[in-house]
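Heads up, one of the protein chains got dropped from this complex, but the rest are sitting where they should.
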Amino acid sequence: MTGAASVIGIVVLLPILASVPATAESSDERVRALAAELRCVVCQNQSLLDSDADLAKDMRALIRERVEAGDPDEAIVDFLVERYGDFILLQPPFKPATWFLWLGPLAFLLLALALARTRIRRARSHRNDPDDPGAS
Amino acid sequence: MTGEIGLFALILAFGVALFQGTVPLIGAARGDANLMAVSDISSVVLCGLVTIAIVMLGHGYVTSDFSLLNVWQNSHTLKPLIYKISGVWGNHEGSLVLWVLILAIYGAALAVFGRQVPPALRARALAIQGLIAAGFLAFSIFTSNPFARLIPIPAEGMGLNPILQDPGLAFHPPCLYMGYVGLSVAFSFAIAGLLGKEIDSTWAKLARPWVLLAWCFLTAGIALGSWWAYYELGWGGWWFWDPVENASFIPWLIATALLHSLRVAEKRDTLKAWTLLLCITGFSLSLLGTFLVRSGAITSVHTFASDPARGLFILAFLAAVTGGAFALFAVRAPRIRAEGLFEPVSREGALLLNNVFFGAAAATVLLGTLYPIFMEVAGSPPVSVGPPYYNAVFLPIAIPAIVLAAMGPAIPWKRADLPGVLHRMRFAAVCAVGAAVLTGVLQRDPVPMALAGYGLAAFLAAGTVRQWLARLRPARSPRRLLRRVRNLPASAHGMTLAHLGVAVLVVGVTASSTARVDVEQVMHPGEALSLAGHTIEFAGVEDVDGPNYTALQGRFLVTGPGGSATTLLPERRAYLASGTATTEAAILETFVGDIYVVLGDPVADGGWGTRLTFNPLIWWIWGGAFLSVLGGAVSIAERTRPRMYAAGAQPASVQPA
Partner (left out) sequence: MTFRRIYLYALPAIAVIALAAVFAGRLATLDDGTDVPPSARLDQPMPPIQLDSLYPDGPALDTEKLRGAPYILNVWAEWCGPCKIEHPQLLAMSQQGIPVYGVNYKDRPELARAFLAERGDPFRAVGADQDGRTGIELGIFGVPETFLVDREGFIRHRHAGPLSEDDLERVFLPFLARLQEPES
């Protein structure tokens, strides 16, 4: 059964590995990582990293200055949120107004699994009790 | 004159569509073969009329007939011919005509090639197609007339948005529409089946090629769009979770779920109500996408100029079509008898789980896309839902789905033993570990996501190939092998190709997102730097003139590791007609990845801002999509043998796929 164990290992391990975030080290990487998480507020749907808008360039410059001054990422993000609101975050914060946004996917998955489970159970009870089409 | 002919053709088409949407329904209800038969003829006539309309509009574009408001707004005499033609659908009014044309083509195709579809089912399905066409024709004629005249006639047109003047645009929208609109056939089949109460495995078998066709076009359309965004938008990315991208991706997720559930409906005559729900949902989401793009309800780089009146029309139409369909579903679907056994560990169980993942994924992307609208309507402070959100919530659903895709084909129908399945997956597991270890060895400091991504891709590829080989294994001689290959149902080959395509795509996504190298710096003429084994020398910038633009063209000499030399010429263009500027990236495609060069702003001391990117294996993303489309196309080729299935019997020699 080592084969089966290894298969199960793979099936469990791969998703876990995939969810480990990469960490940024150099200040260049930090600026890029921060800019990628923030919205260009005057663009339709671009991050600060991708945008050529003047305001986005200014904000990148500001982020760079603060990164080089040694400010932690959270302080820089908070600074911009204070001025532009949650709107500037491409990843919305978890708060009452966004609970449904964040918990929705999990709810959908659980709901779909529950539906699938009743489907399988129903079919099973059909087999056990073929005379009762209404079994559920 | 041509404009009037076109408008007249549209109005006639509207009448024909209304006729097609009513008479065959009456015929089907009464069992009147003659009334049912008109659906075939009117479908072909409808197709002909809409073709006339679009040819007339195309004529206006090619001859730069600026007496047509639409041509004046979106064309220009200096525009190359190909963009004059693609300009027909590069705007709201024209793209709507294209949409109706494609709808009509599908209707006519169903009438002509759908001979094995029972008359009542076909008549009802074509009638539904007719009703949808009538709705869109009314939308076109009453709110978005493409043939509106302009007096006095201007001498020159206003030009097409330069960002859209690109070969990618010429093919991306028609392809995408073929996919979007193709889902209407599944929708019509579902409604027709519900009306006629004839949902069984034959129904599923008949609907499947149409769903496959739509799925292929939708996949190709999305892939083309992503490729276009990659080389045209100049950001080096290939997927931005833009609302408009999502608007095409959500129906794709549903269509993919539908393909898998149709298999269950067909082979096991079960999961039928769910399959119907997917049929209806898929097209409803296509309509929703249309609404979002054309009403201005969401903003994106891709949206057409918004107009609330149009938005209201589509919204009413959307509500009527999907509301009506779901209401019919609510009334009729509970009566559909669920037949057949359903074991948790079985092929149908795996396909059901596939639907769980794809359904949840579609709902998730929909939620993220609509959430800013919810917030706005609720009067809450605005939020942005961007790539980090989707990466956080989508990957946890997508990754198990890929694991499942690897294992599903190794699970037999009806009832399987889990140890046996795991035994069959040993080879794939070894390959996955091998790939992860190899990644760890080759990359000095691999990110966990790289290990997982390559491992996952290897797991899927190896599992898929192993299952395909297992079905051929008993062959001893090459000739026998060839015969076995030929005897396997086309869908077995198709599924193998499609899943391999996903594995290839996973490699491309993993490589480009974990090993991408960006260098953003000011370069002076003569300066060189090295990137991913290539030496890139910046030679300078010169002015060049295009047919309808002027440009600053940077010159970069790229020397590969083998000494091969290429010149890359990224541009910053200014279009004469509109004055808009675009950034044209220059890309050197190599086997190991793309060198992607963007010219930035000049700097005071004579240097230029540059962005040089190495995108490893990025072309595998589109290569994988291409393989998947190929797989879908191969599956369509599977012969439909209705007589064999009419008796409800499953020929024992046919291996389930």
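Note that the chains are named A and B in the order they appear, and that numbering of residues resets to 1 at the start of each chain.
To be clear about the criterion, a residue touches a chain if its C-beta (ideal position, glycine included) is under 8 Å from a C-beta of that chain, and two chains touch if they have at least 3 such contacts.
Everything numeric here is computed off the predicted structure, so don't read it as measured data.
K.L.:
Which residue, B:G31, B:P154, B:P381 or B:P419, contacts the hidden chain when the whole complex is considered?
P.N.:
Residue touching the absent chain, from the options given: B:P381.
K.L.:
Of A:L62, A:V77, A:A97 or A:L113, which one is in contact with the hidden chain?
P.N.:
A:L62
K.L.:
Kindly note down the residues of subunit B that lie in touch with the hidden chain.
P.N.:
The list for subunit B reads 273, 277, 280-281, 284, 291, 295-297, 299, 306, 308, 311-312, 315, 318-319, 322-323, 326-327, 329-330, 333-334, 370, 373-374, 376-377, 381-382.
K.L.:
On subunit A, where is the contact patch with the chain that was removed from view?
P.N.:
For subunit A, the residues touching the absent chain are 41-42, 54-55, 58-59, 62, 81-85, 87, 134, 136.
The rule is simple: only the chains that are shown with their structure count from here on.
K.L.:
Roughly how many whole angstrom separate the Cα centroids of subunit A and subunit B?
P.N.:
Roughly 23 Å separates the two chain centres.
K.L.:
So in the complex, the part of subunit B that touches subunit A is made up of which residues?
P.N.:
235, 237, 240, 242-243, 270-271, 274, 299-301, 337-338, 340-344, 349, 352-353, 355-357, 359-360, 363-364, 367-368, 371, 375, 380-389, 392-397, 399-400, 403, 407, 419, 422-423, 425-426, 428-430, 432-433, 436, 447-449, 451-453, 455-456, 459, 514, 518, 583
K.L.:
Of all residues in subunit A, which touch subunit B in the complex?
P.N.:
1, 3-4, 6-11, 14-20, 22, 32, 36-37, 39, 44-47, 50, 52, 85-92, 97-98, 100-102, 104-105, 108-109, 111-113, 115-116, 119-120, 122-124, 126-127, 133
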